[in-house]
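Heads up, one of the protein chains got dropped from this complex, but the rest are sitting where they should.
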Amino acid sequence: MIIGLNHFQVVSALLFGLGLLTIITRRNAVAVLMGVELVLNAGLVNLVAISRYQTGGLDGQIFALFGVVLAAAEAVVALAIVLQLFRARRSVDTIDVTDMRG
Amino acid sequence: MNYQTNSYLLTWMIFTPAIGIGVILAALGLRARLNLAQRQIDQIARGVGFAATLMVGALSLVLWSRYDSGSSALQFVHHFVWMRSWNIEYFVGIDGLSVALVILTALTFIIAMIASVPWWGKIEDGHHPHFSKRRVSGYIILFLLLEMGVLGTFCAQDFFLFYVFWEVMLLPMYFLIGVWGAPPRVDEQGRVRGGPYAAIKFFLYTLAGSVLMLLAMIAVYYTSGPSTLVDGTKALHTFSIPALTQMAQAGLFAHAAPILGVDFVKIIFVALFLGFAVKVPMFPFHTWLPDAHVDAPTPISVILAGILLKTGGYGILRFDVQIFGGALAWAAGAIGALGVISILYGAFVCMAQKDLKKLIAYSSVSHMGFVLLGIAALTPQGMTGAMFQMISHGVVSAMLFLLVGVIYDRAHTRDIEGFGGLAAQMPEYTGLTGLAFMASLGLPGLAGFVGEILVFLGAFGAADTAFRGYVAVAALSVIVTAGYYLWTMHRMFLGELNKKWEGLWDMNWRERLALYPLAVLTIVLGFYPAPVFALVDTSLHSLLAALPRLVGG
Partner (left out) sequence: MELQTFNTLWLIPLFPLLGAAYAGLLGKRIHRRYGELAVSLPTVIMPWISFAVAVSAVVTLAQAGPEVALYNRLWTWIGVDWMQADMAFLVDRLSAVMILVVTFVGSLIHVYSLGYMKGDPGYWRFFAYLNLFMFSMLVLVLGDNFLLMFVGWEGVGLCSYLLISYYYRERDKAAAGMKAFIVNRVGDFGFTLGVFLLFWGLAAANSPSYNPSIQATTAAPVVKRASAKPDPAKLAEHVAFQASWGLAGAPCRSHQALGRASTLGGHAQGHHVEGHATTSLAFRHVERLLEDPVKREGLLSQNVLGLSLVTLVGLLLFLGATGKSAQIPLYVWLPDAMAGPTPVSALIHAATMVTAGVYMLSRLHFLMALTPVAMTVVATVGALTAFFAATIGLFQYDIKKVLAYSTVSQLGFMFVAVGSGAFWVAIFHLMTHAFFKACLFLGSGSVIMGCHHEQDMRLMGGLRKLMPVTAITYFISSAAIAGFPLFSGFFSKDEILWKAFDTGNVILPGGGFVLWLLAAVAALMTSFYMFRSYYMTFSGEYRGGHAHEAHGHDEAHGAHGHLPRESPKTMTIVLGILAALALAGGYVGLPHLWHLPNLFEHWLAPVFEGSAHTLKWAGYGHGLEWGLMITSILIAFAGFFAARWLYRDHRNPTPQKILDSDRRLVRGVHRWVFNKYYVDELYQKTVIQPTLVLSRALSIFDTGFIDAIVNLVGLIGRLFSMLQGWIDRTFIDGLVNLVGDTVMNAGRALRRVQTGRLQAYVYSLVAGSLLMVVAAWLMAA
């Protein structure tokens, strides 16, 4: 069996689904953050795969590298926010943080 | 007659108070920077007020000395186009109809200014704050604005300009009565009276009159024929009073299309007359006067009685007689009758008053009735008498209101019955009051007599012999007037002194400064009225001489 684009896409879809599931189900902000990372990486897998099988060149890979760096930066910022949140509230439960309610 | 600018004197006079206002506003604006205390601001405002009124007074003396009493033409003209699109001009000038009133205005405002400051003597007993210490700069600003309005009204020779100044007069008066007048109170019948009520009554009443005037003005504008503006451009219509007069003398208005089936001249005459009659005030449009007077502060009463009422009489002469005299033959009888009613009615109502200020206010109604009667007589004596009556009433009523202020500042009541025996306590005050009363009741040798006798004499000779009856009836007022003044004298000053008033003090220098010039003037005008005649006679003569031409036959 030749591993093709479809396989990558399935993996990507699974990753995305798992990430989304994490975001939706987990109330811990750190866990949600992890879900977000999963979703992001699902997208990156897609980018690399499509670049490799469909368009050629290295565009997708480069873009994915950017994405990784971005994800890292994002994680730093997000974790800092979560940390501050914890300091302020002694909790990282998203249910507790509804200050933006209308 | 094409009047070109030949003097800026009147403009300077009219706007000198405006300069004063500017200075006070500047002082207020720089207050923080110059680190001025409230007291200093107040003193500056009063000083500026004095400077401005005295300046106007000085200019009025210049005016008097340079006025050519032999000419009935406009003098000291300042004339330029103001709003070209509506042919409105800035046009000031004076003739015999206004010159004496302008001088009287300048004098009265100086006197009123003296009565508006808490200087030169004790004015209060410490329990009742004096109006002259409240919101001083605002008071002075409005006071000067009022002076500007009055002077402008007397000097304006453009109908529109006249109207503007007429309304300028109204606004400061409203605030001066409303803010510095008596606080609101509930009277015996449970009605709310006091400064604000009186002010709004005055304002609305006069405004209602001037609305009629505005309508008449617009109608006249569109009826007027083509003329030339001062810079030579042609204009289809005009607001210029001399031009309108010329057109009237050429029969333009006499032959104008009727409005609502009534002759143009008649309807305009009536509209204007009603506007002015409110100001005079003529029975039955007089009821704003007692309220306004009773609740106005002393100097404002002085101005109101001394000057503002005269704008009504002046307006009648300037517009109703000078331009729309064509309707006079038709209206004179009614005006004379209303004048007589005002005279007698005012006198009788005076007799029943218990409030001294109200009494004097009603006496104004009575005395201004003479002006109407004199004008309606259409004889030289009547006209001159009416004019003189305006001047003498200006002097005498100013005196009377100042005197009421004197006693009110001390006793905080004006209830005539509540006094008694004051002659022993305040002899100087009694003497001056006696003089003013005598002048007001027309004692020969004092100012009031000359006007009265001339009006009577003139009215008696009116072509309409009904006027003889009018005079006979109006002459009854000499008895009634003597009655109420002497009775007031009797109740206030004679008899045993009421123990309650043992603490009252006699005149102080501030009051003397305001009253003695008027007292002297009262006597001088009584024995030597010629200067006033000299100022007014020529113009009144030509005014009368032109009347037949206004009919346009």
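Chains here go by letter, A and B, matching the order in which they are written, and residues are numbered from 1 within each.
Going forward, contacts are C-beta pairs under 8 Å (C-beta built on N, C-alpha and C of every residue); 3 or more make two chains touch, one makes a residue touch a chain.
Being a predicted model, the structure only gives us computed values, none of them experimental.
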Sole touch to the unshown chain from B:I19, B:V168 or B:V478: residue B:V478
The listed residue (B:R46, B:K201 or B:H367) that touches the chain absent from the view is B:K201
Logged for chain B, residues touching the omitted partner chain are 70, 72, 201, 204-205, 283-284, 286-288, 326, 328-330, 332, 345, 348-353, 378-381, 384-385, 421, 423-424, 427, 431, 438, 443-445, 449-450, 453-454, 456-458, 460-464, 468, 471-472, 475-476, 478-480, 482-484, 486-487, 489-490, 493-497, 527-530, 533, 537-538, 541-542, 544-549, 551, 553
Chain A residues touching the chain left out here are 20, 23-24, 27, 32, 94-95, 97-102
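One rule holds for everything that comes next: only the chains that are shown with their structure count from here on.
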Taking each chain's centre as the mean of its CA atoms, chain A sits from chain B at a distance in Å of 91
